[in-house]
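With one protein chain held back, the other chains of the complex are shown just where they sit.
Then we have subunit A:
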Amino acid sequence: MATSRIAVDDVVRLDAVRKVYGNSRTGVVALDSVSIGFRRHTFTAVMGPSGSGKSTCLHCAAGLDTPTSGSVTLDGREITKLGERELTILRRERIGFVFQAFNLLPALTVVENIALPVRLAGRRPRRGAVDTVLEQVGLSERRKHRPGELSGGQQQRVAIARALITQPSVIFGDEPTGALDAYTALEILDLLRQAVRSGGQTVVIVTHDPVVAAHADRVVFLAGGRFVGEILEPTAQVLAEQMIKLGTQGRTPAGQVS
């Protein structure tokens, strides 16, 4: 079985993670002994056909879901054994999220949405901190708007700003460009790349779109709940071919690609 290399400065590491939904006999195996590491200051995309377990992989890595067995380490700390409350606090302080849709609370303004994780932690956002991230995502002019008054791309930028405000160890994105047109998607991906290049962030996204994944430093493939390989410095063309290959092979495990 293919195993991603595991380095010492991995921000997030999955070790033999197995996730079964439902009970152990009739349940569906979503992840089957997956071991992957995500290095600091990198931009990784997790790809795979529908039902490959890529979303589950992200949920487990981000502490949104608990694996059935195996371990997940964040910044060297085992998070699989943490309770619901501790996990929540961990997510609040160390992890940023950008989802496909419904990222923002409609009742709050842009600024309030961005400051929400800090407020949830019971603190007041540092002066200028919100301004800094707003500037980073290019929305300084939209401070007082509500999500309903923003375009899809702008909403996604607010979500990125909200993910950045806590200076997290890693930002997870679940199809962050899935609901956007190609041009806007490009802007969002640029923002995420920038966060990695100049902001020193670590970003992990899940996508099935080769064009999107091509922006990453490294692409990890999942199929049938297993790790099936990775490509470094990929191009959209190579990724597309690989996806087609995985698609035609169905759920049979593929060999190492590169």
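In this text, a contact is a pair of C-beta atoms (placed from the backbone, for glycine too) under 8 Å apart; a residue touches a chain by one contact, two chains touch by 3 or more; residues count from 1.
The definition used in the following text is that contacts and distances are computed from a predicted model.
You can't see one chain of this complex, but its UniProt record names it "ABC transporter permease", from the set "RNA polymerase sigma factor", "Acriflavin resistance protein", "ABC transporter permease" or "ABC-2 type transport system ATP-binding protein". Contact with the chain that does not appear here is found for just one residue of A:Pro49, A:Gly70 or A:Pro117, A:Pro117. Listed residues A:His59, A:Arg157 or A:Arg226: the one in touch with the omitted chain is A:His59.
When the full complex is taken into account, the listed residue touching the unshown chain is A:Asn103, out of A:Ser35, A:Asn103 or A:Thr207. Where subunit A meets the chain that is not shown, the touching residues are 55, 59, 64-65, 84-85, 88-89, 91-93, 97, 99-108, 112, 116-117, 119-121, 146, 148, 162, 174.
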